[in-house]
Each structure stands twice: as structure tokens, then as C-alpha cells.
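Here is the structure we will look at.
One protein chain omitted, others in place.
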Amino acid sequence: MREITLSKAVNEAIAEEMRRDETVFVIGEDVAEAGTPFKVLSGLVEEFGTARVIDTPIAEPGFMGIAVGAAMTGSRPIVDLMFGDFIFLIMDQLCNQAAKTHYMSGGKLNVPLVLRTNLGATRRSAAQHSQSLQALVAHIPGLKVAMPSSAYEAKGLMKTAIRDNNPVVIFEDKLMYQDKAPVPEEDYLIPFGVANVKREGSDITLIGTSSMVQVAEAAAEILAREGISAEVIDPRTIVPLDEAALVASVRKTSRAIVIDEGHQSYGVTSEIASRLNEQAFYHLDAPVLRMGAMDVPVPFSPALEDLTVPTPEAVAVQARRLCAGEMIHAA
Amino acid sequence: MREITLSKAVNEAIAEEMRRDETVFVIGEDVAEAGTPFKVLSGLVEEFGTARVIDTPIAEPGFMGIAVGAAMTGSRPIVDLMFGDFIFLIMDQLCNQAAKTHYMSGGKLNVPLVLRTNLGATRRSAAQHSQSLQALVAHIPGLKVAMPSSAYEAKGLMKTAIRDNNPVVIFEDKLMYQDKAPVPEEDYLIPFGVANVKREGSDITLIGTSSMVQVAEAAAEILAREGISAEVIDPRTIVPLDEAALVASVRKTSRAIVIDEGHQSYGVTSEIASRLNEQAFYHLDAPVLRMGAMDVPVPFSPALEDLTVPTPEAVAVQARRLCAGEMIHAA
Amino acid sequence: MADKAKTNTEDYLRMFSQMVRIRSFEDNANQLYLSAKMPGLTHMYSGEEAVAVGICEALKTTDKITSTHRGHGHCVAKGAEFKQMFCELLGKEEGYCRGKGGSMHIADQSNGNLGANAIVGGSMGIATGAALTAKLQGRDDVTVCFFGDGATAQGLMYEVMNMAALWRLPVIYACENNGYSEYTKTEEIAAGSITARAEAFGIEAFQVDGQDVLAVNKLATELVGRCRGGEGPFFVELMTYRYHGHHVGDINREYYRAKEEETLWKTERDPILRFRGWLVDQGIASEQDLEALQAEIKEDAENAVKYALEAKYPDTSEVDMHVYAA
Partner (left out) sequence: MADKAKTNTEDYLRMFSQMVRIRSFEDNANQLYLSAKMPGLTHMYSGEEAVAVGICEALKTTDKITSTHRGHGHCVAKGAEFKQMFCELLGKEEGYCRGKGGSMHIADQSNGNLGANAIVGGSMGIATGAALTAKLQGRDDVTVCFFGDGATAQGLMYEVMNMAALWRLPVIYACENNGYSEYTKTEEIAAGSITARAEAFGIEAFQVDGQDVLAVNKLATELVGRCRGGEGPFFVELMTYRYHGHHVGDINREYYRAKEEETLWKTERDPILRFRGWLVDQGIASEQDLEALQAEIKEDAENAVKYALEAKYPDTSEVDMHVYAA
């Protein structure tokens, strides 16, 4: 199969859906001629024109609100939010308006929109351009949350998101835009709420989201060399969450580590670990461990920034402890 | 000891600190003559004048930003946010600015401000005026989060918050404003990060925050009649979290339920349950259970709204199952 | 009164009866609150009827509006029925939103009402987005965004006005300036000039007497027409007054506004009384006709209230339905 970059995969997904459905449009800052600062949308304006690839002023709450209204009236906007950190600016429109409209209207109004944004530190972009804020969005009922871990997922999840009748937030890892993966030429969708077993194993389950799937896979490689067999699972969407698949794996392996690039406390790893602890309790040989980003604003200095994010080595260290039967936090 | 309402307790705390420190001021909508819609601040403007009890236009991001700048330059603002649901509007100023400034400046700039707001459903106020959004704020490093469960805590935590050199968010339960509790006349502070054992017990630990402390206590009463001894703990602040006290209790009782009025998924209960599972794993007889609000926007209809929030009866049901040794979610 | 825009008897009488319907609706809603039969609080539109009616009578069913916490007037004026509205206010299954929205979220998509909003200023983006859809899809729909003077303090308004102006969207920003936001006078929260703010973005702005339904309707008809012709957006400041407190529970309000002021507006500037006088003066209808019409509407409202009080609540199984659309 041909290999394309994650950036190209997103671009293709959007272009295909725009061809298929003329109510789909893109809105955001520098999305047209510039094709976004990450160049993910290059070429779209040439094909679809400025009426459907709409450059906005730097007014995130404003264009998010406009997208909500457009979605309520028969459009399918794809909102481009340049950095995931700017989610803080649009929370009201996203969480009080988009997320609740269908419910508040008793099912009469729909808000079919996609918010595409990104996550990920270690780009030396400091505290306001490096956050991974998926936990905040996942907490709000009415929103779906997708976290593609490769070009393949990026395309399939984006197409599903565009066709979904709800607000969907997609977090792309900005460090992965140039990473290539095999992506079919033909049309395909990845259903929401279906986890993907990236690697089978029997001793421990490593659950990673987005950028952390690679980390989990690299950790599994390290562990394999030591005779530890790690199963790696990518939930692909955290809302809905494929609880059944995750629980089944952990019931099999009896041990798990959940890895996500958001801050650890009150984060994504807490929810997944809680569900595993609840539902696989009697099968667990050790507590489910969580590895999120450190609970610090992301520091600029490379000497500090790299310490804040889980690495394959750090995951392997914890996995080894669990597999060795070491008592974690025993009193 | 005299008993006063939670509303009065907050009012006293602010008045006392404003007398003690003239850099403290209050800013928000209808805080002056109107004393807020909940009348919590009545009387302050008469004592301190409109220069220190400042009515603003309906511009939450704006006055939150102004408070951040004032705090950076020698003031100690208390920001009044009329409903907790409006936190979505000020997330950028709170989370990108206030929370990160001290860290980003390498410790040189401080942002000593208090954001007081509220939480709680069942007031028939519907989806945009009933949310309990503490999980969102707790996820962001740099913020402290206090959740008073009675007039006593409301006063002591507020005074500590005002003297703290960091941004502190206080969630008051809007249904509790008229509830009375004994509150000392003399000056007292409640330190952050120190949980309060509201009731000792040996069979199960019920951890409740804010409004859910009452629910946990009522559940404990029900259970006591059945011979089940429940320990009830109020963490009082969720950041910092008194992990040691919670873990110690659960190691003693071997069972726990965590109760919070925010949505359950990706919520406060997930974090607390995860920490307990990690740190008391070898002492647990059953998985730590979580009881948050349902993962639905808060419905208006009384027939639906009341279903969304944990009740003493519902907590008792789960506690009974745990104590009876029933297998929870066993495959 | 201003020159007429609506030009035949039927139109005049519909405008009159729509205003009376709003007043009757609110009187009953207030009564429901006072007799503790309504869950929660609600914000009365009484006094401002000429605004909603004058504007909505210039719109087609397919045109859209967005509304506010003080939204019953907009909802009625855009064509909603009493029964479904009272059911919604009482949290009943037959309500426009199956009881899930309540007063502050009442929406009626069948008549183009995209919903009330409990976030002040929260619908400004939505209205602008509805106008964007119309423009992109080549429909001639116009969207009217209703909001209060207090909402002009929200930054969102300036963000979306900028885009509406740049993209020439068919949206009319209708600022209902009733002199107060909650317990605060407008002049204490709004610096400079509200219309000048819109003009600074290159948007034509107007101020109009919001108690004169004909003046409002005439201006609205003109602007809606210009919007359909691609000349939008526009901004209108409608000078009006709310008769009740900020919400039904705001009873003692002398500390922020004088009784005399309320009396003045109610007696000298009431939009229904003024229009009624004009209709009689012009020989369009007789006092008796109008009395009868008013009595009929009153009865309709009372019947709807009775119906709603007896209607059933949504089944508990509804609680987690409609979180996600299929």
C-alpha cells in the first residue's frame, strides 16, 4: 500500500468529503492560501475556492460560534483551531453551545461539526503552544473526541467525524504531521468507539492515545527483548471509549499502564484507569498505572521540556516493575 | 458556637480579609449594590465602597483578564463569577494566563487571585446554569481548587485562598447558601491539602466533595442503621489533594466510593479513584467505585434533573453491594 | 406612530394580536411562578412586545432568529404555539424541547427559532453562522440575532460583527436596549455609543423607538429586504423597557430603579396601548373588536396553561436520550 504523511491523510480526508458533500466547508485562520502554518490544508482552496475554505480573522470564539450556527442550519463546518491550546478560548461555544444544543432542544437541532486541532509538547513552543487538552473536552457530554495515532487513523477518523451528526473534536499530534503510514487509496471510514490492538501480548497491556501509541509500541519493543510480552492498544476515540476491548485485554494480561500526553492529574489516564480498575479488578495482579505528562506548565527549555512527557524507557521501567510482581505503593 | 449560613460565612471571610489587607478587592457583575444575585456579598460595598467592590459589565473574559493583571501588579482580586458554567468563557485567562504566569516567568511574577464561583444542579436552571466544572480546572497545573462543604469550610478556605499567592478557584454549592453551620467568631484559616474526616467508620470509606459531602453523610446514616460503618471524608481541596489521608482511610476500610457532582467521565472521581487504586491496591477488597453526575447535559425538567445527581440512597445501594462482597463487574 | 410598513388590516391585526399573545403568555408564566407551579425562574418579556413582533413580522418562516434568556416574546413572535411553550416551561414531554430545555433554552426549529440562550451574548456566533449557511447555500434567508444591551459588553459580538461585515452576511443584530442588565443601568456598563461600535466595523446602524411596533416593523422590513439583496449585515438598537424585574423573583427593585420610571413607561409608552389607540384612531378596528380579540387570546393562554399543567413529564428513560444525534 502507498504510504502518505499524516498531514496528507488529513488533507485527503477533507478533500474527499468536500467533494462528496457540498455542505462541508473549512473555516479558520490562514487555512486558505497559506494552507495553515502546518501546511496541512494546502491545495484545498485551489480546488474548492474561498467560499468553502474560509480564512478568518484571529477570533477563535467568533468563528467557533459561527460554525455552531452554520452547523445548526444545514452546513457541516470543519473548524481549524491552529493550536490545541486555543481551546480555552472557545470553550463556551464548544461546551455550552455545540455540545448541549441537541440535548437541550429535545433532539430537534443538530450540530454536525468537526473541530480539528492538535496536541503535543517537545516542539520548544513553551506553555501556551504545547498543551494536550483532550481531557477537558472528553469531560463534556455531547462531544465526541478522536485521537488519531497515525496517518491511517487520521484519515479514517476524520472522514467519520465529518459524516457524524454531532460535534467531534479531533486532536492531531503536531509532531506527527510528517510521519508516513500505509493508507488505502480507496474510501474507508474508521468507526468511533472501536479500539485497535496494535500489537498482541500476554503479560501486560499498554494503552496509549495519539502520540503515546508510538511510545507504547517502542516500550513494547524494549520489553520484548527482555521477554516481556506487551499488548498495545489504541482506543482511537476516547469518547466514545471502547471499554469492552480495553477491559478484555486487561483481564487477559492482568496488568496495565495507560499513557496519554495530557497532564496526568484529572486527565485521560485517570478515566481509563478507573474503568479498568472497576471492571477488571478481580483479574488484576497490580494496580493499573497511569503515565501522563507532568503536572507542570510546559517549560520552554529543552533541558526541562523533555522531562515532562512519557518516554518509551520510562514506560518500560514501570512495566518491568509491574511484571516483576513488585508491590507498587504498598504500605 | 453561633451558627451562620454559608452565604454569610463567605461574606465574613471576604470582609475580614478586606479589612486586614487593603490590596484585596472584589470584582464581578452586580457585586456592589445588588450584592450578587445570591446576595452573598450584601453589605460589602457599603463598608468598602465602589472602588473595592467593583461592578463590571457582562464581560467575563475581560474582567478575569483585568484581575490577572491586577494580581500581577500588587492587588489581590477576588473575582466573582456568577455561575460556574461561565468558567468556559474565562478559560483562556484562567488557564493560559493566570495558571502559567508564575512558572513561565521562572518564579518572578505572582498571580494571587481568588475566583469564586459555584456548582450544583437540581435548581431547575437547565444545562447552562447547573454544571459542576471543577474537574476542568483541577486538570490545569498552577491552579488550586477548593470545594467547601459547609459554612465552616467556606469561611476558612476563603480566607486561606485570599492569602495564597496563587490563583485559587473556589466552587461554592449554590444550593447550600442558606445552610447553617457552627462557625467560630475568631479568625481561623483552613489549610489547603488537609482532608477532614467528617465521620469515622471501619467498613467503607465515602469520599465526597462539596455538595456530595452531605450526600455521603446521609448515606452513612442510612448504612449505620443497617450495621454498616462508613467513614466519610471531605478532601476540602482537590488541588492540592490530601492523598495520604484518603489512602490511609481506604487502607483501613478496604472499600471506597468517591462522590462528586461533576460529570462522572473524565471527572474528579476518576482521579481520586485512580490514586486510591494505585496506592491502596493491596488493601482493597473491591474496586473503588465512582459516583459522579450522569454524563448528560443537565436537563431542565424536574422529572429528569433529579436523576442526574448522586443521592444518599444511590450511594447506600452501592456501598451495600461492596460491603456484601458482591463481585462488581466480574466477568 | 411611524409610517406603516405592514399595509393591510390583516397584517395590523396580526401584529396586534401577536403582541397581546406575548403579554398574555407572560402574565400566565408569572402567575405560574407566583403560585409555585413553575420549576425555576424565568425572565418576562412584557413591555418589549413591539420589538419582537415588529421584527418577526418582517420575516418569513424560513428566516432564522436566535433568542435570549428573555426569549418568550421572540418565540411567540416567530410563530410558536402556547401549548408547546407552556409545556416546555413546565418541563413536560410535549414541550418544544421535550422539557429538556425549559424557559432559557426554548427553541422552535419548525419556525426558524434556533433557540433561547442562557449565556448572555452566547447566540451571536450562532446567528452569524446561520447567515453564513444562507449565503454559502445561496438561500435568501435572513437571520436576526436578538440580544440585550448588557450583551454588548461581550467580546464575541465584536468578533462576529467583524466577520459578518467582511463577508457581507445577511444578519441583523437587534439590540434590545431596555435600560438595564440585571440590576445595573445601561449607562454604567456601556461606554461610548452602542451604534457607533457597529459603525466602526463598517456596519450600518440604526436606533429606533422599540415601543412603536410600526416604526420597528418598517425599519425591519427595509433591512430584511436589503439583507436579502446582499446588503447585510445591519445593526439596530431598539429602545425599550422591561416591566417586571430581571426575573420573576426580582420583586423589590427600588434600589436600582424608581417606581415612577416604571409607571411612566407602562402608562405612557406601552406598545400595546399605543398601537391599540392607533388602530382605533385609523378606523382599522373598533374598541369592541380589539377587546374581543384580547379576551380570546387570554382564554387561549389559560387553556394552554391548564393543558400544560396536566400534561405528563418525560419518561425517566429520556434522561440519557438526545445526548448524541444518531
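Should a chain be cited, it is by its letter among A, B and C, assigned in written order, with residues numbered from 1 in that chain.
As a convention for this text, a contact is a pair of C-beta atoms (placed from the backbone, for glycine too) under 8 Å apart; a residue touches a chain by one contact, two chains touch by 3 or more.
A quick note: this is a predicted structure, and the numbers were derived from the prediction, not measured.
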For the chain not depicted, the shown chains it touches: A, B, C
Touching the absent chain when the full complex is considered, from B:18, B:72, B:223 or B:268: B:72
Residue among C:202, C:229 or C:277 touching the omitted chain: C:202
Residue in contact with the excluded chain [from B:18, B:40 or B:59]: B:59
Missing-partner contacts on chain B, residue numbers: 23, 25, 51-52, 56-57, 59, 61-75, 77, 92-93, 96-97, 101-110, 112, 141-142, 144, 165-166
Residues of chain A in contact with the chain not shown: 29-30, 33-34, 37, 55-59, 61-62, 85-86, 89, 123-129, 294-297, 299-304, 307-308
Touch list for chain C against the chain that is not drawn: 153-159, 161-162, 165-166, 188-193, 196-197, 199-203
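The criterion applied here is as follows: only the chains that are shown with their structure count from here on.
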Centroid comparison with chain A (C-alpha atoms), farthest chain: C
Rounded Å distance between chain A and chain B, as computed from the means of their C-alpha atoms: 29
Of all residues in chain C, the ones touching two or more other chains: 97-101, 105, 117, 119, 122, 155, 323
In chain A, residues with contacts to at least two other chains: 92, 96, 103-104, 141-142
